[in-house]
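Yeah, one chain of the complex is gone here, protein chain that is, but the others are all in their spots.
Let's look at subunit A:
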Amino acid sequence: MFLTLKELRYSKFKFSALAFIIFLIVFLVLFITGLANGLANDSGSALKNTTAKTFILQKDADARLNRSNLTEQDWQRLTTKTSDTRLSVNQATIQQTAHQKAKTDIAYFVVDANSFLAPTITSGHQLTNQKTNQVVVSRKLQTDGYQKGDWFKDTTSGHRFQIAGFTTATAYSHSPVIYLNAQQGLLINPSTKTQFNAVVSDHTKSTTSGYQTLTTKQVISAIPGYSAEQSSLYLMIGFLYVISLFVLAIFFYIMTLQKKADFGVLKALGAQNRYLVNHLLTEIGLLALIAILIADGAIIGISLIMPTSMPFSLTPVVIGGTSAIFLVVAVLSALLSLIQVTRIDPISAIGGHA
């Protein structure tokens, strides 16, 4: 620690540059992770944020809710628990009655207001199973200028609803969700009288032949665009980890090579290998820790000032996990240098090396 602190203090510029590289990479990884999580939420939070565990779809639906058509007959066959409920999803556009021109893409979730799929209210009134015009919508619609009490029109059917309450920022395939009860569902899509998309259960279910039994995760992955977005973003994150491992390893290795003569002298003077290994590990560990903490602070700061329309989500657990992985990457990057240091022969100090 003594040697480490003295060296960090002496070579401030060199080590600041190294810490800056770590900072930039950690910041970028956190940013892309936040984006990946944000997009994942934007794509499937309407399903993810429920207690749903199992979705039963029509056999040839390819795990896509909108490709699945189930009937009353299927319902009778598939319900085994009293909490089981049905779900219809309709993607559509709405217009605010006050400004006719602005259209917004949304997803209607036709649910039973007494089931576990009913939206949790953050402001306003609950969804009921009454035949009213009062609906609950995702808070995401607020970014499009929708307020509580506002009327909007379903562009296809022309039917008007009033916003009674907001739920959390739920979304389905990047569109805010509007929750309708079965009677309201009939108004925008009469076929929901006889057909629906999925039987949803908050229990795990065994497969029934003739149907597709899926976990919530599988259904979310099948939402169009979801897998493509997530896999390309996580590919970037994976590459960033590998790139940072190599960049740090090479940077640190060259710095170690420059100090080879010093290490030889220290060994001749009686420094054990362990002391020098600890010195290098403390050095990279300390630098990485400082850089990571600054990056964490920066990303938290940025996320606070980011507009709510930006799909970005980072939890403390994700920030902590990413930071921990980076600390490990930084320590691993020192491995090459450590091998180099243990191989330096103290004899190199004798005979001069001008």
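The rule is simple: a residue touches a chain if its C-beta (ideal position, glycine included) is under 8 Å from a C-beta of that chain, and two chains touch if they have at least 3 such contacts; residues count from 1.
The rule we apply is simple: contacts and distances are computed from a predicted model.
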Identify the UniProt protein name of the omitted chain, choosing among "Rod shape-determining protein MreD", "Dihydroorotate dehydrogenase B (NAD(+)), electron transfer subunit", "Heme exporter protein D" or "Putative hemin import ATP-binding protein HrtA".
"Putative hemin import ATP-binding protein HrtA"
By the document's definition of touch, the residue of A:Asp150, A:Asp202 or A:Asp262 touching the omitted chain is A:Asp262
Looking at A:Gly124, A:Gly285 or A:Pro346, which residue reaches the missing chain?
A:Pro346
Provide the residue numbers of subunit A that touch the chain removed from this figure.
2-3, 6-7, 9-11, 261-262, 265-273, 275, 346-347, 349-352, 354
